[in-house]
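Every protein chain of the complex appears in place save one, which is left out.
Naming follows writing order (A and B), and every chain is counted from residue 1.
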């Protein structure tokens, strides 16, 4: 019998600790990248780096619902697009401030996610996957039809977003560190959310929805809230992506991009935030590397994907864990 | 105006039966195997390529079709054997990823094999030309042939599903998978059959449409999502739902594109009407889906998701 006068009142979440450590390592490495690029005189690294950071934000946001809430959203590219088009459309009308761009992208995403999530979350399994996919496609077609913003061909930005009226983001390094700061900020936020009361209920719905209901929680509310939060965060990635590319087209939000986001999450290891960040890095680097060797990189990417799913269902972090266990023996 | 309406209605019907051919296989695969297959739309494209190749090879539409169909079946069996069967007991997420990978492999594979320039298939001479439909409205014979073939396929499927032992198993499987297993049926063989047959149907749609579209690697792209919409609207696992859903989606898609702007012009000035029309038309199908799902989350003929 344990001594009830000193109940073990607080407990760390040991698994997240390890992951936070891994994330810290990633962030430090990321912070050093521009230095490395400067030393090796390869400014392109910073450009790719910004792209990776933007996708890392999106993948991490997706992991929040995919990994913690078991919601396989196949329409998340739409929110990437909302963020990107917020930059394009507002800039066109003379509103260049990044805060307003973020705000517009986030608001639009929140509304769209609330409505489509409301409908999608009444269903489960295959239905949910296909409905989110269809809604994503709906958003895609909306922007294809906007001929005043380039329609199918997209639109080139005259300039990047401004900060406090200053064109600081025109500098690639500044843009890079802005993206990194956003990633770290959102990672901290996500890490908080998943360990909070809300996060515990959300994770519970992933584990056993019926039990969660029997405890008195209505899963729908928690799932929908998480869905909206995730969508808003993804739109932040869209804002960064638009600034990095200085070009926006509906291709940003095609359903292939939604698929690639899922690939990133799973490749890195689902349900631990850090994995999604690593996954984004891995997937984009793989893409760049394969691209060097062959124009048919998608073929090899596809083969790798199928092999990973068939032989290492836990993704890279699962593989690492396996190797680690093997090493300890 | 009426003539245009009739023409577009016929085009909608023609598009609808094609959608149905693709959706039928998909809905069975979803419903019976609880398996998400993102690569299904690509197989429609593969059908087009097979047709283009075999028609060019034999110089005959019929011979081409007769060679392409069994090849499609072999493709389906091979896919099932190599990848799909290993995924039945995996999570939906794994299925999504693996078939997404397959989709990339197949698309790029096709590009490597056939190059990226579009191929074309000539309309068979027998079915070339147009015949008067009502009054002065003429309609291409080949498109009529597609409609007839599609409807015949639908009827055939209906008979198979409702009046044969296999069909009985399929219906039972769509409602209760465990029951089929309990009946002592060889599940893996049933799955292989359904999958390969579904693939063949999708390929068949691609073969039929090859002469009126250019065969290129993008042709499976947009149709896959529309097929998903059809399956979701109709209710997963329901052939009847797939048929109705396909006609509904195709009609809305075809008529919306033409008549949306015309109707809008009554409310807005022409420029606005045309922009709003162009914006709304491709979204109509999805709005339709949203409305139907809001009222019936399991689709028109779906069983309640448990």
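FYI, a contact is a pair of C-beta atoms (placed from the backbone, for glycine too) under 8 Å apart; a residue touches a chain by one contact, two chains touch by 3 or more.
Here is the rule we use: contacts and distances are computed from a predicted model.
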Chain not displayed: protein name in its UniProt record ("Formate dehydrogenase-O major subunit", "ABC transporter ATP-binding protein", "Proteasome accessory factor B" or "Phosphoserine phosphatase RsbU"): "ABC transporter ATP-binding protein"
Interface partners of the hidden chain - shown chains only, full complex considered: A
Candidate in contact with the missing chain, chosen from A:27, A:118, A:198 or A:247: A:198
Residue, one of A:94, A:165 or A:216, that touches the chain absent here: A:216
Chain A residues touching the omitted chain (full complex): 1-2, 4, 7-13, 192-193, 195-201, 203-204, 207-208, 210-211, 213-218, 222, 225
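In this text, only the chains that are shown with their structure count from here on.
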Centre-of-Cα separation between chain B and chain A, whole angstrom: 32
Chain B partner contacts - residues on chain A that touch it in the complex: 66, 72, 74, 116, 119, 122-127, 129-131, 133-135, 137-138, 141-142, 144-148, 255, 259, 262-263, 266, 270, 296, 298-299, 301-306, 308-310, 313
Chain B to chain A touching residues, read off their complex: 30, 34, 36, 38, 83, 86-87, 90, 92-94, 96-98, 100-109, 111-112, 225, 228-229, 231-232, 236, 275, 278-279, 281-283, 286-287, 289-290, 293-294, 297-299, 305
